[in-house]
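Please read through the structure below; I'll follow up with questions.
Note that this complex is displayed minus one protein chain, with the remaining chains in position.
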Amino acid sequence: MDVMPKWADVVLVPVVSLLLAMVISALVILGIGEDPWAALKLMVQGSFGSTYGWGYTLFYATNFIFTGLAFAVASHASMFNIGAEGQATLGGLGVALVCLALPWPHWALALPAAMVGGALFGAAWAFLPAWLAAKRGSHIVITTIMFNFIGAAVLNYMLVNVMRPAGSMDPASAKFPDGTNLPSLHDILAVVGIPFSKSAPANLAFIIALIACVVVWLLIWRTRFGFELRAYGKSESAAVYAGISPTKIIVVAMLISGGLAGMMAVNNVMGEAERLVLNSVEGAGFIGIAVALMGRNHPLGILLAAILFGFLYQGGAELALWMSIPRELIVVIQGLVILFTGALDNMVRMPIEKIFLAIRRSKQAAGE
Amino acid sequence: EPAIIFDLGGKFDKSFNESAYTGAKRWADKTGGTFREIEMQSEAQREQALRRLAESGSNPVVMTGFAFGNVLAEVAPDYPDTSFAIIDMVVDQPNVRSVVFSEHEGSYLVGMLAANASKSGTVGFIGGMDIPLIRKFACGYAEGVKAVNPDAKIISNMTGTTPAAWNDPVKGSELTKAQISQGADVVFAAAGGTGVGVLQAAADAEILSIGVDSNQNHLHPGKVLTSMVKRVDNAVEKAFDDGPGFETGIVVMGVSNQGVGFAMDENNANIVDANWKEAADMAAEKIASGELSVHDYMADNTCPALEF
Amino acid sequence: MKDLADTSGQPPGAAPNAPPAIELRGISKAFGPVQANKDISLSVAKGAIHGIIGENGAGKSTLMSILYGFYKADRGEILINGQVTQIPDSQAAIAAGIGMVFQHFKLVENFTVLENVVLGAEEGALLRTTMSNARKHLTEIAEEYEMNVDPDAVIEEIGVGQQQRVEILKSLYRNAEILILDEPTGVLTPAEADHLFRILRGLRDEGKTIILITHKLREIMDVTDTVSVMRRGEMTATVKTAETSPEELAELMVGRKVLLRVNKRPAQPGPTVLKVENLRVVDEDKVERLKGVSLEVRAGEILGIAGVAGNGQSELLNVLGGITRATGSVQINGQEIDLTGKHSDGRSRRKRGISHVPEDRQRAGLIMDFAAWENMVFGYQWDPALNTGWLMDNAGIKAETEGKMERFDVRPPNPQLAAKSFSGGNQQKIVLAREIERNPDLLLVGQPTRGVDIGAIEFIHQQIIDLRDAGKAILLVSVELDEIMGLSDRIAVMFDGQIMGERLPDETNEGELGLLMAGVTSGEGAR
Partner (left out) sequence: MDFSTLIQVLDSTLRLATPLLLACLAGLFSERSGIFDIGLEAKMLISAFFSAAVAYTSGSVWLGLLAGVAASMVFAFIHGLASITFRGNQLISGVALNFLASGMTVLIAQSWFQQGGRTPSLIGGARFEGVELPFAIGPSDAAAAGRPLNEMLSEAGPLQLFYSELISGHSILVYIALAAVPATWWILFRTRFGLRLRAVGENPAAVDTAGISVVGLRYAAIGIVGILCGLAGAYLATGLQAGFVKDMTAGRGYIALAALIFAKWRPWHALGACLLFGLLQALALRTDVVETLFPFKMPVQLLDSLPYILTVVILAGFVGKAIPPRAGGQPYVKER
């Protein structure tokens, strides 16, 4: 029997955890001799105060939606995929190869191909850890960590030795042809007459991320496969009883997860940089973990959490610019959010549960 | 309000970026003005940083490092009213000033000093990221060494192939130790923040080192032979002085216009023999007058004095 | 509390007027919303074997774990030999002379016997002397009580019987005067159980006090001096064993008269539905679990498989249910089914008309976090009837679930509730509803009434018989002999991975079946 009503589990606990993380963050800001309130105002202003700010916030959020969904899908199968970083890195490689392979005439043609390329590469990078987990019982956490490092090395090799255009000193690929440039939110919103900053990088990929949320929701809660995936995630023994193949679930869940992470590259590589650079993922793979934890592995929650983290990112960049607070502050906040919403969940949950239990007991006593 | 963007490695790398910072600071102290600054944390943020500064009305915007080249070429046309200056790279846009240095010339001079100071006849070079720009340093250095001691042995290593190579002191010190064991007794570090490790290891092993970009002689007084200074500070200061709408195009800074050179101060006065200094000064004059030409690796991607 | 006997009555080994070895007063314990123990008082005389019985979940293990300091009671006090004793942790319990053998052993699997025995009872900070002394001491104890184990054997390599000895030796090594055993015979063969009881009697005769938790009334009657009954977290009675009967105890356990007879008409067997020949299963550790099992079940009959737990019944169900791979031959309605490869899974079996009510509903039959409606189609989610195109027909499934919950009297009949929110009996009804309403050709049922109260038992038995009467074949596995005797049309007894023999319920008795279950075939030892 559940001790708490569902809303407490889904909303109250994460919100209290978040508040705690925020309080500690404020203390950290105080500690380095700055004014937390001013910092917060600046962050809000910088990320939501203009369409330019929104454009960056949504751009980052798009990355986090993809990696958050990636983590969540694997999570529902009780696979702890912390390899989204590497999968997104490889996804970037896939997207870049597709974009550079042909002189694309129009983005509408390039986009589906790039999505497939990114997803394919991301999924491929998740395949081996998945297969090893399913067939040889290798610990998915450790293998995916290892694959993050190996992925970084692969990208490094490709950019330095293979994809760097002759004469360039930058370890970066050539610029993608114009036919692959995705419309930005500025272009899209202009169609319906809404003015939006021209220079912010938010682009069509944001819409794709929203669609991905819906698709993932359908997949997890409406399809047979989602049913089987959740069943396996909750109880392996029961899944085997029901004739659900663990191997299939693990591998397919991880492929979907890796594919989603890989598709992130459509946003940052194809949509923004329009070339492949080193470390283009910038830790979004790890933030996906926090986003999924906060969003309780539900697409709607992930969307909201991703926007929150987009805000942190954009706001943090503003802090670095306008106050003398290093950008690392957002890394700290991010760590605190993960710590409180993820690892120290019980610290918040246990007292809240006690309160609900006490309320219930007293109600029962009154009823008797 | 002018603005400056520092590349990976950070403004306190004691080297390249710090030199730029010194210039900006000097301008601020001189004029009482303020400037805006951003340090890059990752490859992917370059564009955001540029745009954010241009967007917020900073002008001129100066950036240090060739890696901004691609991004600037894209951003500059979007902000035609903003003046940009880029160090170490040529970007062909009407509102961009490209400042490049004749590093080979300065390296040639410190190479001469190195050859003179070396007792073993073996000198070392430790570069940052393995790119033509750094090979240009190495090549000029090798030529300078050979000019003094044609039999000298030059050991050259690069720290890495990515921008991480600019900030890897551990690797710098390990490479230095390896070079020392191979007999090197003077080591030139052209590696940004990595050089801190090189200079440290050299000082620990009681051999001489040569700093780069900024004057690094003070880091280990009496143990840093000299520094190949690259007057990024001057370039930045000038760009700030010139202000918005400054003259654009390519600016080459070499020995002739004090863009590069070797540093002499109280920290190395005792270890640099007057004769060596005189020889180097003479060479500098010849280079300035065009009498002596140092090979530029980036001109044809070859180096007669050193194999990579 | 209903006091049926003067509990201070002196057992054989006790000194007159000595305070009770154990006295519990007003012990209460809640796990979150579950009240596992409610105001329990109990007194056990020194030198007695005291039995505790009660249904699953009655709170027996919880109570004993409190006595052993494993859990902390919310309220109440503990007296050892008349002294109020604080038992905040097991250390304190051990110091007070209490030893406990848990239902699930608490051994470090990859440690040796010796290491397990000394763990927590080391002599000093270094192991060297501890180990050599312990080896001597352990050998002495083992000899004294005829419990030979190899001190250097690694736990995971010895059998459960041996493991249990290690647990008892652990307690004796710590000089336990009070020994608690939680369902010790569940994993033992009758012979091993007999040996255990001999040891327990020997310990009692030395003046040690023993508490024995068991489900088996026979054991209570055999070895205990006094017995307590628990029901739903409360202590309902404590009686002298000599003054009670199994019937009375059963009634105390469930709270009303127990009717163990099942009303059913004679079977009308039809054609053979299931034909199993020479079925063999070798597990991961290369142990042969099924050693050539052959049997047949016909339409309209119930074949009951009796046996002590762990003799291959679970493996048989798992092979037929598609969970375990095997060699041999299985035919359904005359058609061979795959025992290995891609099509030997639960889904393929279900498509062939086999439904399976697993032995462990919580680990296998249900997803405890899923809602009732999701559980109602669990295992059949692939069925086109439950899907509309790509998506599952959730609305349709919910509607259907309501009907099934009503027909099977699942309470509360709310399809949205998670499976874990239902009581054990209602959980079992959900599984049965799902499997029976598929109208299968063959129903596999394992332990259908484990942990289910008597009212639900009657209902469940009736459903199984109705299915038989509808002409379906049913393979029933249960460790409860009464259930097997009551429901089956034929009884097969399994021992050590083999079928020892088949009997008709009317022509056999518990004694004969018991012998078969112990591996004694009628030729050798039948009366």
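In this document, chain identifiers A, B and C correspond to the written order of the chains, with residue numbering beginning at 1 in each.
Assume a contact is a pair of C-beta atoms (placed from the backbone, for glycine too) under 8 Å apart; a residue touches a chain by one contact, two chains touch by 3 or more.
Everything numeric here is computed off the predicted structure, so don't read it as measured data.
In the whole complex the chain that is left out makes contact with A, B, C. One of B:A20, B:V71 or B:V196 touches the chain omitted from the figure, and that residue is B:V196.
The omitted chain makes contact with just one of the residues A:L69, A:L90, A:L219 or A:L293: A:L293.
In the full complex, chain A contacts the hidden chain through residues 28, 31-33, 80, 82, 128, 132, 136-139, 141-143, 145-147, 149-150, 153-154, 156-157, 160-161, 286, 289, 293, 325-326, 328-336, 338-339, 342-347, 350.
Residue positions on chain C in contact with the hidden chain: 31-32, 68-71, 89-95, 100, 102, 106-111, 115-116, 118-122, 124-128, 130, 170, in rising order. Touching residues on chain B toward the chain that is not drawn are 10-13, 39, 119-120, 157, 160-161, 167, 169-171, 173-175, 177-178, 180-183, 185, 193, 196-197, 200, 205-207, 219.
We adopt the following convention: only the chains that are shown with their structure count from here on.
Averaging C-alpha coordinates per chain places the centre of chain A 46 Å away from that of chain C.
Distance between chain B and chain C, defined via averaged C-alpha coordinates, is recorded as 78 Å.
Contacts with at least two other chains are made by no residue of chain B. Among all residues of chain C, none touch two or more other chains. Contacts from chain B toward chain A in the complex involve residues 36, 38-39, 41-45, 47-48, 51-52, 55-56, 66-67, 69-70, 78, 129, 131-133, 161-163. By the touch criterion stated above, chain C contacts chain A in their complex at residues 32-34, 321-323, 345-350, 356, 358, 360, 363-370, 374, 378-379, 381-382, 387, 390-392, 394, 418, 420-421. Across the complex, chain A meets chain B through its residues 52, 56, 156, 159-160, 168-172, 175, 198-199, 201, 268, 272-273, 275, 277-280, 282, 317, 320-321, 327.
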